[in-house]
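As structure tokens, the structure follows; a few thoughts come after it.
Left out: one protein chain. Kept in place: all the others.
Chain naming follows the written order as A, B and C, and within any one chain the residues start at number 1.
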Amino acid sequence: METPIEKQQIELVERKGIGHPDSIADGLAEAVSRAFCKEYIDKCGVILHHNTDETQIAAGHSIPKFGGGQVIHPIYILLVGRATKSFGDIDIATDTLALKTARSYLKNTIPNIDLDSDIILDCKFGRGSSDLSDVFGREGYVPMANDTSFGVGHAPFSELENIVYNTERSLIEDLKKKKGLNAIGEDIKVMGLRNGEDISLTICCGMVDKYVDDMGAYINYKEQLEDYVKDLVTKYTTRNVNVHVNTADNIEKESVFLTVTGTSAEMGDDGSVGRGNRCNGLITPNRPMSMEATSGKNPINHIGKIYNLMSTQIARKIATDLDGIDDVYVKLLSQIGQPIDKPLVASVQISVKDGVKFDSMRKEAEGITDEWLANTKKITDMVAKGELETF
Amino acid sequence: METPIEKQQIELVERKGIGHPDSIADGLAEAVSRAFCKEYIDKCGVILHHNTDETQIAAGHSIPKFGGGQVIHPIYILLVGRATKSFGDIDIATDTLALKTARSYLKNTIPNIDLDSDIILDCKFGRGSSDLSDVFGREGYVPMANDTSFGVGHAPFSELENIVYNTERSLIEDLKKKKGLNAIGEDIKVMGLRNGEDISLTICCGMVDKYVDDMGAYINYKEQLEDYVKDLVTKYTTRNVNVHVNTADNIEKESVFLTVTGTSAEMGDDGSVGRGNRCNGLITPNRPMSMEATSGKNPINHIGKIYNLMSTQIARKIATDLDGIDDVYVKLLSQIGQPIDKPLVASVQISVKDGVKFDSMRKEAEGITDEWLANTKKITDMVAKGELETF
Amino acid sequence: METPIEKQQIELVERKGIGHPDSIADGLAEAVSRAFCKEYIDKCGVILHHNTDETQIAAGHSIPKFGGGQVIHPIYILLVGRATKSFGDIDIATDTLALKTARSYLKNTIPNIDLDSDIILDCKFGRGSSDLSDVFGREGYVPMANDTSFGVGHAPFSELENIVYNTERSLIEDLKKKKGLNAIGEDIKVMGLRNGEDISLTICCGMVDKYVDDMGAYINYKEQLEDYVKDLVTKYTTRNVNVHVNTADNIEKESVFLTVTGTSAEMGDDGSVGRGNRCNGLITPNRPMSMEATSGKNPINHIGKIYNLMSTQIARKIATDLDGIDDVYVKLLSQIGQPIDKPLVASVQISVKDGVKFDSMRKEAEGITDEWLANTKKITDMVAKGELETF
Partner (left out) sequence: METPIEKQQIELVERKGIGHPDSIADGLAEAVSRAFCKEYIDKCGVILHHNTDETQIAAGHSIPKFGGGQVIHPIYILLVGRATKSFGDIDIATDTLALKTARSYLKNTIPNIDLDSDIILDCKFGRGSSDLSDVFGREGYVPMANDTSFGVGHAPFSELENIVYNTERSLIEDLKKKKGLNAIGEDIKVMGLRNGEDISLTICCGMVDKYVDDMGAYINYKEQLEDYVKDLVTKYTTRNVNVHVNTADNIEKESVFLTVTGTSAEMGDDGSVGRGNRCNGLITPNRPMSMEATSGKNPINHIGKIYNLMSTQIARKIATDLDGIDDVYVKLLSQIGQPIDKPLVASVQISVKDGVKFDSMRKEAEGITDEWLANTKKITDMVAKGELETF
């Protein structure tokens, strides 16, 4: 039995915000996969084989300055993967669709990028296996696992996990979008450390230069941001929380975290799919994690994606439905070539609170697990509809 | 206190061999960084700023067949990153050096790739920060952490970890290279599952078609490989081990894991840096892991790389020097802008065997940790010399 | 003395319209150079060294159909060349500016291309020589020729040249834009042959599928186009003119020249700078021609560009100002490293009408030539302002 997370001495949690280069890569990969799913369904009635999980972002070069600077050299974005390009006599315009989807995603996610000048968007999609196309199409069919792979999920979020996750989400969705603090860029990295009862929250947030008139304004925005977060965290913990914003700033030397576009991909920070947040939105070295990239994988037979998403759903359902739980860990292991509803191992570990009897829970937990496994298509559908986040 | 790994019910361990597309990406990234380190030292006396950790591999298309098939569409490899291209009036030929290094690495690692026809090798290195160049050069200087990041390491390897790691290593270095079983390709994926006392080892190994005359030969080589591994694992465990090789093969349909070059990058499998093995050579979801890519990062101030490598070294030293240990976990957390020898947190967790008193060990473990931290340059030097593996 | 063009038995003239892939390449190259000129002047006061004349277009793949088809695989456009990226401490955002300019040019020139999905726009600009930057800046300075090269120009246009040139121009500017025949695509190739007194005009014009409902509409538009041209040519000649439109069409097999975007770059036709029209807008094998690409060359010291444009201006001025002329040919030859106003050879050949005395003209012609040569900067200014066509 592992020590419950809240009782471990040291806990580390990280989240890369949606404008972090690695997250942009994840987001593009998943958006393109979703668009392919929709197009395949519209044109062929079924989702065809594809994996779009290899987006590579090579950073540009910019000269930010108060009041508005300039991107000097564009960000290079390469969409890579495989896709089924024809099905019977139906041609699927995968590459043009990918470009359109990617541009639309960038426009919505990083609105201060000028898509006409600040990016080079390239794409190289190989052809997917046509044999698989056939298999995917059959009604009532449970796909075979494409690999020997595993998924892991846990629930519930610890206090620190809630804090780290919601800090980034609230800065963008609430403080920036609703409350209008436009200076906040989308490239926010939140690193949380809990040492016993003390929490330290380090936030790196690239500011958007055109909304920041001068150093005074910059300092002011940083303080607003810090105050906002100090207030926010009280929703999630009674522990002591120290908040640090852009600690590498050197005000005297006028060296601060300013960007033209809101993302450091404009200047020196490259990005790749699968190197940032796990599918629950966090990086949690104290918890079991899978290395599999979830974003951009097809939601039909890519076992890493399906099992990571499903194990997280199972863990959350158990943690919600059952009382007296500290931590739930769910692990699913596939065997290549076997149906995905028949994992080689489906393991549920539950840490119960003192005095709670585990045995009484086992059956319920197993029931929840079996129910999800009996309905793998639900994960596929939720992914295709965009109901599950992947990073 | 966590349950020692050997006493946990379920343990999962994976290794992607050197010819797996993700490992090729890691290997290229690290080889290029090493070459840059050497060139910087030769020409400038110090290692200059660079990160070469964003290699992207887009799979080709091949038609393998018994006796020798053909790569139809080349593998596209894009080297991405940043590098310092000039230092005072010295120009550094980073891009031509990267190409030469990458070709040399591929030649040595995947000898059956025809470098004249089977790959397109492209490179896009942005300029590194010139400010950093200055900083890196100072004598006796301890670099500042480039980021708020952490590293984790553990020791000793569990039985399963030893099995998984050494299976891949021995298949290549011993069975293929020494014993001459040329049909073994470098793209080997080993997945180990321990369920209580039963170990299941699943090996996917792409065979090289020109060394396999027909289906009979293929079956024969698979059996040789299986027998070899069954024998090998007895060195590491007395538990029961089941070995499965290329379980997705369908002999009747003549659908087997055959390749022209020895890597599935020739056909449909893309690869990226940092998505495969951690710096200890394994993926271990039962152990704390960092998401940071280690390969290709500069060994001067890239804190993710340095702390991951260092924490692994510390853990191994502790596990070797101290008696009565089950598991050691070392975690190092940096703060951006602070010297790398002054981590914000340096945590050592030790699980001791029954009856062993932990307190007596604390001081020794702290001493080992302090010694490594006092000498961060040692990691840099070992990396530059190629003495530390990164994947 | 050469036989005047109108008296030669066979005359061939060709024009590739603005939507022909080679012309798109020319147009992009020149638009980017103009944008650079403007930016250099705005930021640095002088035009700095650049050549943007190597745009390469790799065709896409499309499935046109009556009523509106689809681009399946995008057109790949690579902007290549050199540019000065910094001047003192001023950075010039050449690459982002090039992307923005190229997109804007495409939008205006081929309006039916969907810029969000139908193109991949890439750019690779090397650094221009910084030594040259210095030289270019001096006031009153006559640049040195960058090469041993020549320019040739002729005037006036023959009847056939007028017909070929104006057919394409009028189809786009008048029949399509003013008279609203939207089905006309920009990819028009006009080939004129005069055999004695008989002129044959072959027009290939890609129709835009979304404006063409069915085969009946297609045939109708072709007839409109043919009638329009038959009428138009009477402005330029009294010779007999046969007009052929899309002669490769096979109506029974439903194989006609239909496009989604208006350019065959969407499907199979690649394009390059400098392979289409000379700077007078035509390809005229009966006339002396230079192979030098004019589009995209810098208008400061690129002698091929300057001499081609200047010799055409000189020839036109002579043909306009002097009476009794059949043909004027002007040839200018530079010597590398010598001032561009001091050509090694400046040759003017004039064919006079019967009875006209050539000697009386020599002086005037020399005067016109000397005036232009004394004012090379005028060509530079006209180019920078976009007053001179280059293809």
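FYI, a contact is a pair of C-beta atoms (placed from the backbone, for glycine too) under 8 Å apart; a residue touches a chain by one contact, two chains touch by 3 or more.
In this text the structure is predicted, and so the values were computed from the model without any measurement.
Novice: What are the shown chains that the left-out chain touches?
Specialist: B, C
Novice: Quick one: say which of C:V32, C:I172, C:L225 or C:I283 touches the chain that got left out.
Specialist: Of the candidates C:V32, C:I172, C:L225 or C:I283, C:I283 is in touch with the missing chain.
Novice: Among C:L175, C:M191, C:A217 or C:V356, which residue is in touch with the absent chain?
Specialist: That would be C:M191, which touches the missing chain.
Novice: May I ask which residue of B:Q9, B:S117, B:T320 or B:S360 touches the chain that does not appear here?
Specialist: B:S117
Novice: May I ask you to list the residues on chain B that touch the chain which is not drawn?
Specialist: Spelled out for chain B, the touching residues are 63, 70-74, 85, 91-93, 95-97, 99-100, 103-104, 114, 116-118, 120-123.
Novice: Quickly run down the residues of chain C that touch the omitted chain.
Specialist: 1-3, 9-10, 12, 14, 51, 53-54, 56, 58-61, 73, 76, 78, 80-82, 124, 126-129, 148-150, 152, 189, 191, 193, 195, 200, 202, 204, 247-248, 268, 270-276, 278, 283, 285-286, 288-293, 331, 333, 335-337, 344-345, 347
By our rule, only the chains that are shown with their structure count from here on.
Novice: Chain contact graph: line, ring, star, complete or other?
Specialist: If you draw each chain as a dot and join those that touch, you get an open line.
Novice: Could you put a whole-Å number on the gap between the CA centroids of chain A and chain C?
Specialist: 50
Novice: Between chain A and chain B, what is the gap in Å from one C-alpha centre to the other?
Specialist: About 24 Å separates the centre of chain A from that of chain B.
Novice: Residues touching two or more other chains, restricted to chain A: which are they?
Specialist: Each of 73 in chain A touches at least two other chains.
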